[in-house]
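Left out: one protein chain. Kept in place: all the others.
Then we have chain A:
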Amino acid sequence: MTTHVISLVSIGAHPTSGRPRRAEQDARAVELGLQLAGDNLQVLHAGDIAEPTLRAYLGMGLAQLHVLEQPAGADALPVLGDYLQDAGAQVVLTGSQAETGEGSGMLPFLLAEHLGWPLIVGLAQVESIDSGVAHVLQALPRGQRRRLKVRLPFVATVDNAGPKPRQSAYGPAQRGVLQEHDVQVVDDELFTGAVLQPAKPRPKRLKVIKAKSGADRMKAATAKASGGGGQVLKGLGPEAGAEAILKLLIEEGVVR
(Lines give C-alpha, C1' and ligand atoms only; values in the text may rest on other atoms or scores of the structure.)
Protein backbone atom coordinates (compact mmCIF):
# COMPACT_ATOMS: atom_id res chain seq x y z
CA MET A 1 0.00 0.00 0.00
CA THR A 2 1.34 3.39 -0.88
CA THR A 3 1.62 5.99 1.79
CA HIS A 4 -0.87 8.80 1.65
CA VAL A 5 1.25 11.93 1.32
CA ILE A 6 -0.13 15.45 1.32
CA SER A 7 2.00 18.52 0.62
CA LEU A 8 0.77 21.90 1.78
CA VAL A 9 1.51 24.87 -0.42
CA SER A 10 1.17 28.62 -0.12
CA ILE A 11 1.71 31.62 -2.37
CA GLY A 12 5.26 32.87 -2.28
CA ALA A 13 6.86 36.20 -3.12
CA HIS A 14 9.97 36.72 -5.24
CA PRO A 15 12.73 38.05 -3.01
CA THR A 16 13.66 40.99 -5.22
CA SER A 17 10.42 41.94 -6.93
CA GLY A 18 7.95 40.77 -4.30
CA ARG A 19 5.72 39.42 -7.05
CA PRO A 20 3.78 36.22 -6.39
CA ARG A 21 5.48 32.94 -7.32
CA ARG A 22 5.49 29.38 -6.07
CA ALA A 23 7.07 29.45 -2.62
CA GLU A 24 10.57 28.03 -2.66
CA GLN A 25 10.26 25.73 0.35
CA ASP A 26 6.72 24.66 -0.45
CA ALA A 27 7.88 23.70 -3.93
CA ARG A 28 10.52 21.56 -2.26
CA ALA A 29 7.79 19.96 -0.14
CA VAL A 30 5.92 19.13 -3.36
CA GLU A 31 9.10 17.77 -4.95
CA LEU A 32 9.76 15.54 -1.93
CA GLY A 33 6.13 14.43 -2.02
CA LEU A 34 6.37 13.59 -5.73
CA GLN A 35 9.49 11.55 -5.09
CA LEU A 36 7.70 9.71 -2.28
CA ALA A 37 4.26 9.14 -3.72
CA GLY A 38 4.48 9.98 -7.41
CA ASP A 39 1.08 10.50 -8.95
CA ASN A 40 -0.62 9.67 -5.65
CA LEU A 41 0.67 12.84 -4.05
CA GLN A 42 -2.09 15.16 -2.99
CA VAL A 43 -1.34 18.88 -2.86
CA LEU A 44 -3.41 21.18 -0.68
CA HIS A 45 -3.75 24.93 -0.43
CA ALA A 46 -5.94 27.01 1.82
CA GLY A 47 -6.75 30.34 0.21
CA ASP A 48 -8.02 32.00 -2.93
CA ILE A 49 -8.63 29.62 -5.83
CA ALA A 50 -8.44 32.49 -8.33
CA GLU A 51 -4.77 33.10 -7.57
CA PRO A 52 -3.00 32.33 -10.89
CA THR A 53 0.25 31.47 -9.15
CA LEU A 54 -1.28 28.20 -7.92
CA ARG A 55 -0.80 26.93 -11.46
CA ALA A 56 2.95 27.11 -10.97
CA TYR A 57 2.57 24.10 -8.65
CA LEU A 58 0.38 22.26 -11.17
CA GLY A 59 3.19 22.85 -13.67
CA MET A 60 5.32 20.43 -11.68
CA GLY A 61 3.19 17.69 -13.19
CA LEU A 62 0.21 17.49 -10.81
CA ALA A 63 -3.13 16.48 -12.22
CA GLN A 64 -4.95 18.48 -9.58
CA LEU A 65 -4.54 20.74 -6.62
CA HIS A 66 -7.06 20.87 -3.81
CA VAL A 67 -8.00 24.31 -2.62
CA LEU A 68 -9.83 25.01 0.62
CA GLU A 69 -11.54 28.22 -0.37
CA GLN A 70 -10.77 31.02 2.03
CA PRO A 71 -10.53 34.76 1.75
CA ALA A 72 -7.28 36.47 2.67
CA GLY A 73 -6.92 36.90 6.40
CA ALA A 74 -8.79 33.73 7.32
CA ASP A 75 -7.19 31.24 9.67
CA ALA A 76 -5.83 28.30 7.71
CA LEU A 77 -5.07 26.20 10.76
CA PRO A 78 -8.46 24.73 11.72
CA VAL A 79 -9.58 24.00 8.14
CA LEU A 80 -6.30 22.34 7.27
CA GLY A 81 -6.35 20.33 10.46
CA ASP A 82 -9.87 19.04 9.87
CA TYR A 83 -9.18 18.26 6.25
CA LEU A 84 -6.00 16.33 6.96
CA GLN A 85 -7.69 14.31 9.69
CA ASP A 86 -10.59 13.36 7.42
CA ALA A 87 -8.40 12.69 4.39
CA GLY A 88 -6.47 10.07 6.29
CA ALA A 89 -3.12 11.64 5.55
CA GLN A 90 -0.09 9.72 6.78
CA VAL A 91 2.68 12.12 5.84
CA VAL A 92 2.09 15.87 5.69
CA LEU A 93 4.87 17.96 4.14
CA THR A 94 5.10 21.72 4.27
CA GLY A 95 7.64 24.48 3.83
CA SER A 96 9.17 25.80 7.05
CA GLN A 97 7.93 29.31 6.69
CA ALA A 98 5.59 31.14 4.34
CA GLU A 99 6.95 33.93 2.14
CA THR A 100 3.78 35.99 2.45
CA GLY A 101 1.18 36.69 5.11
CA GLU A 102 2.21 36.18 8.69
CA GLY A 103 5.14 33.99 7.78
CA SER A 104 5.74 33.15 11.42
CA GLY A 105 6.71 29.57 10.68
CA MET A 106 4.30 28.48 13.42
CA LEU A 107 1.78 26.69 11.23
CA PRO A 108 3.47 23.26 11.16
CA PHE A 109 3.88 23.32 14.94
CA LEU A 110 0.28 24.33 15.60
CA LEU A 111 -0.93 21.84 13.03
CA ALA A 112 1.03 18.98 14.60
CA GLU A 113 -0.32 19.99 17.97
CA HIS A 114 -3.87 20.21 16.63
CA LEU A 115 -3.58 16.75 15.07
CA GLY A 116 -1.60 15.28 17.90
CA TRP A 117 1.07 14.02 15.50
CA PRO A 118 4.83 14.19 15.76
CA LEU A 119 6.63 16.97 13.84
CA ILE A 120 9.96 16.72 12.08
CA VAL A 121 11.73 19.99 11.43
CA GLY A 122 13.94 20.24 8.37
CA LEU A 123 13.17 16.94 6.66
CA ALA A 124 15.83 16.28 4.05
CA GLN A 125 15.07 12.79 2.82
CA VAL A 126 12.76 9.88 3.51
CA GLU A 127 14.78 6.69 3.43
CA SER A 128 12.02 4.15 3.88
CA ILE A 129 8.48 3.73 5.09
CA ASP A 130 7.69 0.32 6.46
CA SER A 131 4.68 -0.95 8.39
CA GLY A 132 3.75 2.42 9.76
CA VAL A 133 7.27 3.52 10.63
CA ALA A 134 9.40 5.91 8.58
CA HIS A 135 13.17 6.22 8.59
CA VAL A 136 14.06 9.75 7.64
CA LEU A 137 17.04 12.07 7.53
CA GLN A 138 16.72 15.40 9.26
CA ALA A 139 18.86 18.31 8.13
CA LEU A 140 21.05 19.95 10.76
CA PRO A 141 23.24 23.00 10.28
CA ARG A 142 26.39 22.70 8.18
CA GLY A 143 25.18 19.85 6.06
CA GLN A 144 24.90 17.39 8.91
CA ARG A 145 22.14 14.82 8.87
CA ARG A 146 20.40 12.98 11.71
CA ARG A 147 18.63 9.70 11.10
CA LEU A 148 15.26 9.53 12.82
CA LYS A 149 12.64 6.84 13.20
CA VAL A 150 9.07 8.20 13.29
CA ARG A 151 5.74 6.48 13.39
CA LEU A 152 3.07 7.54 10.92
CA PRO A 153 1.21 9.79 10.66
CA PHE A 154 3.52 12.76 11.06
CA VAL A 155 4.00 16.34 9.93
CA ALA A 156 7.35 17.43 8.51
CA THR A 157 8.72 20.80 7.45
CA VAL A 158 11.02 21.09 4.47
CA ASP A 159 13.63 23.82 4.24
CA ASN A 160 16.36 24.52 1.74
CA ALA A 161 18.01 21.21 2.55
CA GLY A 162 15.11 19.48 0.81
CA PRO A 163 15.38 18.36 -2.81
CA LYS A 164 15.51 21.07 -5.46
CA PRO A 165 12.05 21.49 -6.98
CA ARG A 166 11.56 20.46 -10.58
CA GLN A 167 10.83 23.10 -13.22
CA SER A 168 7.24 24.20 -13.58
CA ALA A 169 6.09 23.65 -17.16
CA TYR A 170 3.38 25.61 -18.94
CA GLY A 171 1.49 22.68 -20.49
CA PRO A 172 0.70 20.74 -17.31
CA ALA A 173 0.12 24.03 -15.48
CA GLN A 174 -2.67 24.88 -17.91
CA ARG A 175 -4.20 21.42 -17.96
CA GLY A 176 -4.09 20.75 -14.21
CA VAL A 177 -7.33 21.14 -12.30
CA LEU A 178 -7.87 23.33 -9.28
CA GLN A 179 -10.29 21.38 -7.13
CA GLU A 180 -12.41 23.59 -4.95
CA HIS A 181 -13.54 22.59 -1.45
CA ASP A 182 -16.01 24.66 0.54
CA VAL A 183 -14.96 25.07 4.12
CA GLN A 184 -16.13 27.12 7.01
CA VAL A 185 -14.20 30.35 7.11
CA VAL A 186 -12.61 31.11 10.46
CA ASP A 187 -11.25 34.59 10.95
CA ASP A 188 -7.67 34.78 12.08
CA GLU A 189 -8.04 37.45 14.71
CA LEU A 190 -4.40 37.47 15.57
CA PHE A 191 -3.65 38.37 11.96
CA THR A 192 -6.52 40.64 10.99
CA GLY A 193 -6.30 42.57 14.22
CA ALA A 194 -2.59 43.17 13.87
CA VAL A 195 -0.75 45.88 12.02
CA LEU A 196 1.86 44.78 9.50
CA GLN A 197 5.04 46.72 9.18
CA PRO A 198 8.20 46.07 7.20
CA ALA A 199 10.62 43.91 9.09
CA LYS A 200 13.86 45.37 10.28
CA PRO A 201 16.82 43.23 9.46
CA ARG A 202 17.87 41.37 12.56
CA PRO A 203 20.99 42.97 14.02
CA LYS A 204 24.06 40.87 13.49
CA ARG A 205 26.07 39.70 16.42
CA LEU A 206 29.39 41.48 16.37
CA LYS A 207 32.19 39.23 15.38
CA VAL A 208 35.59 40.02 16.72
CA ILE A 209 38.08 38.79 14.19
CA LYS A 210 41.20 37.70 15.87
CA ALA A 211 42.60 35.74 12.98
CA LYS A 212 45.94 36.89 11.72
CA SER A 213 46.21 34.76 8.59
CA GLY A 214 43.90 33.68 5.81
CA ALA A 215 43.98 30.12 7.07
CA ASP A 216 42.79 31.29 10.48
CA ARG A 217 39.95 33.25 8.95
CA MET A 218 38.95 30.20 6.94
CA LYS A 219 38.91 28.15 10.11
CA ALA A 220 36.85 30.74 11.94
CA ALA A 221 34.34 30.84 9.11
CA THR A 222 33.94 27.10 8.81
CA ALA A 223 34.49 25.80 12.34
CA LYS A 224 31.57 24.92 14.53
CA ALA A 225 30.55 27.64 16.91
CA SER A 226 31.96 26.55 20.21
CA GLY A 227 30.38 27.94 23.27
CA GLY A 228 33.39 27.23 25.40
CA GLY A 229 32.02 28.43 28.69
CA GLY A 230 29.09 26.03 28.79
CA GLN A 231 28.66 23.23 31.21
CA VAL A 232 27.01 19.86 30.87
CA LEU A 233 24.44 19.00 33.48
CA LYS A 234 24.00 15.32 33.99
CA GLY A 235 22.00 13.27 36.45
CA LEU A 236 20.31 16.29 37.95
CA GLY A 237 16.74 16.42 39.15
CA PRO A 238 14.33 18.68 37.26
CA GLU A 239 14.36 21.28 40.06
CA ALA A 240 18.11 21.51 40.14
CA GLY A 241 18.23 21.68 36.36
CA ALA A 242 15.69 24.46 36.21
CA GLU A 243 17.60 26.35 38.84
CA ALA A 244 20.83 26.08 36.88
CA ILE A 245 19.14 27.37 33.74
CA LEU A 246 17.51 30.24 35.58
CA LYS A 247 20.83 31.16 37.09
CA LEU A 248 22.41 31.31 33.65
CA LEU A 249 19.56 33.40 32.25
CA ILE A 250 19.95 35.90 35.08
CA GLU A 251 23.70 36.02 34.54
CA GLU A 252 23.24 36.70 30.84
CA GLY A 253 20.71 39.38 31.57
CA VAL A 254 17.90 37.61 29.75
CA VAL A 255 15.79 37.42 32.89
CA ARG A 256 15.89 40.28 35.31
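Everything below uses one rule, namely that a contact is a pair of C-beta atoms (placed from the backbone, for glycine too) under 8 Å apart; a residue touches a chain by one contact, two chains touch by 3 or more; residues count from 1.
The rule is simple: contacts and distances are computed from a predicted model.
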Self-check item: Undisplayed chain, where the name is taken from the UniProt record, one of "Amino acid ABC transporter permease", "Phenylalanine--tRNA ligase alpha subunit", "Dimethylglycine demethylation protein DgcB" or "Fumarate reductase"
Solution: "Dimethylglycine demethylation protein DgcB"
Quiz prompt | Touching the absent chain when the full complex is considered, from A:P71, A:G171 or A:G214 | solution = A:G171
Quiz prompt | Touching the absent chain when the full complex is considered, from A:G59, A:P78, A:P108 or A:G162 | solution = A:G59
Exercise. Extract the touching residues of chain A with respect to the undisplayed chain.
Key: 14, 16-17, 19, 21, 59-61, 166-172, 174
